[in-house]
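The other protein chains are all here in position, but one chain of the complex has been omitted.
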Amino acid sequence: MTALSPEEWQVLLLSLKVSGVAMAAILPIAFALAWVLARWRFPGKVLLDALVHLPLVLPPVVTGWLLLIAFGPAGPLGRFFAEGFGLTFIFRWTGAALAAAVMALPLMVRAMRLSIEAVDRRLESAARSLGAGRWRTFATITLPLAMPGVLAGLVLGLARSIGEFGATITFASNIPGETQTLPLAIYSALQMPGSEWQVTRLAVLSILVSLAALVASEWLARRSGSRYGQAGAAHHAL
Amino acid sequence: MTALSPEEWQVLLLSLKVSGVAMAAILPIAFALAWVLARWRFPGKVLLDALVHLPLVLPPVVTGWLLLIAFGPAGPLGRFFAEGFGLTFIFRWTGAALAAAVMALPLMVRAMRLSIEAVDRRLESAARSLGAGRWRTFATITLPLAMPGVLAGLVLGLARSIGEFGATITFASNIPGETQTLPLAIYSALQMPGSEWQVTRLAVLSILVSLAALVASEWLARRSGSRYGQAGAAHHAL
Amino acid sequence: AQQSGPLVLAAASLQESMNAAADAWAAKGHPRPKISFAGSSALARQIESGAPADVFVSADEPWMDEVQSKGLLRPRTRVSFLTNTLVLIGPAGKAKRLTIRPGFPLAAALGPNRLAVADPNAVPAGIYAKQALTRLKVWPSVQGKLAPAENVRAALALVSRGAAPLGVVYGTDARAEPGVQVVGTFPASSHDPISYPVAVLASSRHKDAEGFRRYLISAEGKAVFRGFGFGAR
Amino acid sequence: MPFDLAIALKRGKLRLDYAFRTEKGGLTALFGPSGAGKTSLLDAIAGLARPSAGHILVQDTILFDKARRIDLRPEQRRCGYVFQDLRLFPHRSVRDNLLYGWRLAPPAQRWMDLDTALGFLGIGHLLDRSPATLSGGEAQRVAIGRALLSGPRFLLMDEPLASVDAERREEILTVIERIRDELALPILYVSHDRAEVDRLADRVIDIPARG
Partner (left out) sequence: MPFDLAIALKRGKLRLDYAFRTEKGGLTALFGPSGAGKTSLLDAIAGLARPSAGHILVQDTILFDKARRIDLRPEQRRCGYVFQDLRLFPHRSVRDNLLYGWRLAPPAQRWMDLDTALGFLGIGHLLDRSPATLSGGEAQRVAIGRALLSGPRFLLMDEPLASVDAERREEILTVIERIRDELALPILYVSHDRAEVDRLADRVIDIPARG
């Protein structure tokens, strides 16, 4: 494989920017939702759960269309962000990031929720009685213990956001240098007959990016010792 | 909302068939992969992991295209299944199920893997010393303890398969009554101006299907007592 | 912002030709337009939601009608400037010629296999194909043997990959893909005229928008598209 | 008064009632059959189980009073709780477990340092280990050390020496006696070992069997 062309660099860097910003923005929201779904009990919880799953269930094009209605220049949220923060989404890389974040959300919430539910709450009460407040207990006990789910959620979300196509093209359009991420570039290439080589190069780029994310997450998982439970059990190997 | 038209019924029932068969077929494979990734150590594990994530990373159209190459009439796997089992995929509902299964795979594997990794292996060795062989230990201890992940994987996979569009239309085409699932019907409707009402009806159908799946999974989770860990900890609520 | 070119929303099937036209326009000293290629329906919805673009090139008339009916086009800028043909294709080197006339034996030529088309209920190329096959009285015999694809390029890929022995696509697509060959051309009378309208959007503030539109519909612009097999009006 | 409490507590279908006062400092042993509710009582005092009625005072500080709507959060109660099920933090080294509460306590409240604890508990060589690799008795000693190092105002010890060997037990008992006498810390101590109780306790509270 020869070196990347300037256009390929542009697409790659844009993809990284879009996915990176999407993950950074959605991670706390996803964790908060996972927390609420794991720990709280309230009427309508199933509805919130369903709402979170929505971007998974609906065809991405429909999600993109809904984003267009909500976050477009005339949409209520679109106006809110434009007037409140000077933030516009349509035809901008921020829109691609928004689409990627929304599509990644359900995957992240599920993985994190699973790990939060698995945390032994007796350890939290031990921390409390040792003098740690709610927040410190959360930061020093719950969050590290839920780390495998956070990392899994991040990997899933990142992979999903790297691959996001339908919602992005519908909502943010396919503008080179602004919203043309890897999958959109692949789509454009697929529109031209005889572009297999170009498609392959772009697909391999996608794969490499997420392979890097995977390796990084495995490394983080090992470093954060998030598999401590197995360390002790290792000598019980049968 | 008025009653469903015959076409809508057809789409709904086909979607249920496709997703149901996809889940039934992929569940054991996903669990086996999750197991291997959670429990085994071998060179190239990261590669297997990356391979599993592939359908998430690549734009669905590319996955569909790869399926076409592998499972098409001329593809190696296509030939294998056609000759060995009389099973063809292209342009058939089985192809839509295959596409849905492949797209759901990474989500299912991650959720299951997370739960398998969280199983306390000391409990497995206790079962072994009480006379249970590997398989019985698996069936009576490991699997039930990993059930939250299995259920989460099923819900994620089902939602994803209900929403699957790009790979299906590329690989299995958009044949009414054969491969036209809910998202494909939605797509067709979206292509025509003034079809918002039709799109909305179909989207609501999708949502209802996965809401039902969610409720069922919550019910199963409660019934299988998969949150036993929290039962005892409930009185430690702070 | 006026340093960069106008934002053009163009149907995905114009990918190569529109890029070539933009290059030619840029070579004349203008900032190169930014072009977003997607399905006409997606682009039209973006325009309807108030997206700030300058020029819209649709692959069919109904979506341009839709946008126009909402008052989103700059008055008197809409022109249908390109035409295309509809052809029957088969895999390169393997397909036998078929004469396309009323009642021609399409079903027999397919045998047990399927005919690749763009979605005949939704996508323009599919709608034209359905019209043509209906007028030629072969629709009833092939109606159950269709493989409707997401768009015309995907239908093309089904044939070039050997998944379908025959397909109905635009002449421009068939010409660009070496993996297929034209088996026959549908008479222009068998379907509505295939035309591509262009218009400047009402919200456009870009000084080059009208200039680029004029270039596209000029003899020079049309020549670029002719090079890709389009007809020009 | 070191301990002054009268509470009602729900555990599943069971309702547990407790009421006692201890007159002066020292070590109070809780003695009673398995399942009588000793751990439940300690949980309530630590603020980890909420009584349905009553009050809890430790050294004249109100930790809980239903009528006056006082319910101090666990982290405000400053108890040094050695849990029956230990509850070491599995993701932290033995050192970090030991210092968890120590680091949170204001220096003025600390009354034991790490080296002292390591000495009489005999766990100096385990500092860098993960709790999952400890033997039963090692883990138990770490749990004792963690509670003592958090600078508590009173101790709740739930069978703290259950799987500690005789020699080490002797050393730890001596330290507990010193804490009782020199620091005058109120201690609630659960044990099934009559000899231990007789030696340590200034007073024995009997928790009768229920149900």
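A, B, C and D label the chains in the order they appear, each numbered from 1.
Quick note on the criterion: a residue touches a chain if its C-beta (ideal position, glycine included) is under 8 Å from a C-beta of that chain, and two chains touch if they have at least 3 such contacts.
Predicted model, so just to flag it, every value in this text is computed and none were measured.
**Q** Of the residues listed, B:L145, B:I162 or B:L190, which one is in contact with the missing chain?
**A** B:L145
**Q** For a quick check of understanding: of D:D85, D:D113 or D:D181, which residue touches the chain that isn't displayed?
**A** Residue touching the chain left out of view: D:D85.
**Q** Just the residue numbers, please: which parts of subunit B touch the chain that's not shown?
**A** Within subunit B, the residues that touch the unshown chain are 122-123, 125-133, 136, 140-141, 144-145, 224-226, 228-229, 231-233.
**Q** Which parts of subunit D face the unshown chain closely enough to count as touching?
**A** 11-12, 32-35, 39, 84-85, 125, 129, 133, 135-138, 140-141, 158-159, 162-169, 192, 194, 211
Throughout what follows, only the chains that are shown with their structure count from here on.
**Q** Could you give the separation in Å between the centres of subunit B and subunit C, each centre being the mean of its C-alpha atoms?
**A** 36
**Q** Starting from the mean Cα coordinates of subunit C and subunit D, work out the distance between those two points in Å.
**A** 79
**Q** Would you mind listing the residues of subunit A that make contact with two or more other chains?
**A** In subunit A, residues 61, 65, 122, 125, 128, 187, 190, 229, 233 touch at least two other chains, as defined above.
**Q** Which positions in subunit C are in touch with at least two other chains?
**A** 157
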